[in-house]
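First the structure, in the form of structure tokens, and then the observations on it.
Just one protein chain is left out here, and the rest sit where they should.
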Amino acid sequence: MSSNLLLPDESSSQTLRRRLLAIAGTIILVATYLTLIITQPMGIVEGLGQGVALGTFAAYLAAAVLLLLAVLPDLPVSTLTLIPVALALNIILGQFVGSVMIPLYIDSIGTVIVGFLAGRRAGAATGVLSTLVWSLFAPTVLPFAAGAALVGFLAGTAARFGALRRIYLTPVAGLVAGVLVGVVSSPVATFVYGGTSGVGTGALVAAFSSMGDSLLSAVTKQALISDPGDKAVVFLVAALLVYALPKRLSGSFAFVRRYRVLGKRVSK
Amino acid sequence: MRRKLTHQSTAVLGLNLRSFAYLDGADATLRNMHLDVHPGSLTVISGHSGSGKSTLGAILAGLLPRHGMDQLVGTVKVDGTEIEFSPSSAPRVDVAQWAKHVGLLPQDAGHYLSGIRGTVAEELAFSLENAGVPREQMHRQVTQLAQRLRLEHLLERNPQQLSGGQERLVALAALAISEPEVLVLDEPLAGLDRQATELVSEMINMLRANGTALVVLADSMQRWAHEADELWELDRGTLQRVSSEKQQRQPESGATQRQPIPADSRVLLNVDSVQLAYPGSTEPVVQDLNLQVRSGECLGLAGANGSGKTTLLKAIAGLLEPSAGTLVTFGQTGMLLQNSSDQLFERTVFREVSFGIPKKSAARKRISEVLAQLGLESFAQTHPYELPASARRLVALATVMIHEPQILLLDEPTEALDEAGESKLRETIAAVLERGGAVILSTHDERFMERVAHRVHLMK
Partner (left out) sequence: MPRTIKLHPFTILAIAVAVITMTTAASLWWLSCAVMALCLLIAGWAGHLKKLAVLSGAMLLPTFLSLLLIHGLISRDQSPAIAQWGPLRVTIHGLEVALSLGLRTAVLVVVGLLCGLLIDKHQLVAAIDLSPVPPQLGYLLAATLFLLPQMAEKQRQIGEAQTLRHMGTGTGLAGWFQRMRLRAVPLVLASMQDAQDRAVHLSARGFPATGSRTRLRTVPDSSVQRGIRWAALVCAVLGPMLILALAGFGSR
């Protein structure tokens, strides 16, 4: 039997390199976050903290890119063709809700769908890529790549542990994800941009600030008000969309079959 | 006339299949087949939509079984090597390597194209780029291939702006660039107008003349019978050899079944000096059009791409307001769009057809009747996306017919339909005309137009 038509197994040096990249990315992210939280550089008001801004921006972006490079070679081609669809859905479906004047930013729906179907690494990659593509039209989103990766990662984790099998658990998982993402992304908004980008959210931050909170805790509190609800809705809608897919399609994902993401219906 | 092979050449592709079952399939889709493909031969396998032709094609091209999912029992012989598939040993196939020997042109040629290259030349070079071929060599190979297959005029075009026929030509060329021994073509001539059919057939002949063996999967054999070296029919999961005599004896295709139009029939559509333009564009698509359609009449619209056939149908359906002139319809319209399969979204065919119909209304009771008329009653609880393409198109038609329109508008209705589907479509048109309605259709398929339309209006 000729092996020229059959695939060889993967070399262990490649997996090692990827693991190192992933670890490096995670360390950078965690270290930056902890540094910011602990030191709480107040240079915002006095010296405007340009150094902090640049450092935070670079660190968050670098962490996200390292995680992306670690994950990319692992993804099967069926996931690779899915991701651009998910990114386009982020934009197209996100626009629709925005036009209804409800402050829901369903611009992570594609990321969550990929997390549900293809696992947490694919979800994380989709989050980073979504940010990178968005940045061509809105450069300010770049440091939020890590937060977007976290959404995809948590979506995959939730699916793996059965949050989709009972539909009432899904919004709860989304709520938790929203809390975590809000907390992780707040230092970016605070130290890189000194605030938020929307008038509504800005007013909230101003309100908290006037009650005596530091800028970081004001931004965090605002995030904790809007993010969990938003992510709960996104998780729920994404779950409903995944359930609307024919079994042939959802069952073709190894992740869905292996962890029985959609319950016994789709397992063999 | 059959081409005679002067000597018994060894097969470049051999299939010995005991059974094949999909991951989610209850029974085996294919059973007990033996197929050998010889160099430079033309093998034609015919079968209706859903018979498993595409499955067979994918198996020949190494794309099925998906590792860890589908179940194939049998052996495939490619490039002198025999690969065995059994319940215990499921080898992981390198599809890229396999594709260098057996290529597959899918039914929708757009699925084969990468979608990420800016010019057709780069699209042709895509597989070479992935193999790391040096640039000068790639350039040479692309230019030579384009000359050989007469595609030079397309080289600088954007692959995403090609017509359906051009897409197929580019996909064929992209397949040919790695010079595989065998090419499997899944319905290569389906849905093309006459000019495109000629171009694609010409390219297929050129490839065959070059020594490539061809396996054509088709809905009906008529087009290929006289050129084929081997004819097979795929029925109920297994292959039956077809003799050429059976092919010459074509069944009487039921010549003009058209009923004459009653003399006193009333006018259902009146188009008077109508001008149609899309909002935002300066040039009107249709100008000064006069048309009348009476009850019991089937009108065909003919004309080149862009002559406004679809625009007119949309205007009659009420999607577009005429910018000049009057357009009056007497009766409810129903329109079947060209990409109608894309709009399906319910979990079962029944729910899809019954969408929007109140539970207690008369229309509800008609649903099973409409499904039965179109041959879809066994699919009522199936997800539309799990149906073969022909059945899916009929589901879209069912969603239109459930409302019993007086004026039925059809835009390229024969696309994706197999022979059985086409006859259901003809029955539906006849039924509409019989109860006093009218049908207006636009299609490239001249043969179909001739059979159903009372007259043809040429759009300029």
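Letters A and B name the chains as they come in the text, with residue numbers starting at 1 for each one.
As a convention for this text, a contact is a pair of C-beta atoms (placed from the backbone, for glycine too) under 8 Å apart; a residue touches a chain by one contact, two chains touch by 3 or more.
Bear in mind that the values here come from a model prediction, so they are computed numbers and not experimental data.
Engineer: Among B:S46, B:S127 or B:T414, exactly one should touch the missing chain; which is it?
Structural biologist: If we include the chain that is not displayed, B:S127 is the one touching it.
Engineer: Quick one: say which of A:I28, A:A64, A:L87 or A:V112 touches the chain that got left out.
Structural biologist: Answering carefully, the residue with contact to the hidden chain is A:L87.
Engineer: Please output the residues of chain B touching the missing chain, sorted low to high.
Structural biologist: That gives, for chain B, the contact residues 58, 61-63, 95-96, 98-99, 103-104, 106, 108, 111-112, 114-119, 121-122, 125-135, 138-139, 142, 160, 174, 314, 317, 319, 334-335, 337, 339-345, 355-356, 385, 399-400.
Engineer: List the chain A residues touching the unshown chain?
Structural biologist: 44-45, 47-48, 50-51, 53-54, 68-69, 72-73, 75, 77-78, 80-85, 87-89, 91-93, 96-97, 100, 113, 129, 132-133, 135-140, 193-199, 201-203, 205-206, 209-211, 215, 218, 237, 241, 244-246, 249, 252
Criterion: only the chains that are shown with their structure count from here on.
Engineer: How many angstrom between the C-alpha centroids of chain B and chain A?
Structural biologist: 40
Engineer: Residue numbers of chain B touching chain A in their complex, please.
Structural biologist: Against chain A, the touching part of chain B is residues 23-24, 62, 66, 68-69, 78-84, 91-94, 97-98, 345, 347, 383, 385-386.
Engineer: Which stretch or stretches of chain A touch chain B in the complex?
Structural biologist: My answer: residues 1-2, 4-7, 244-249, 251-252, 254, 268.
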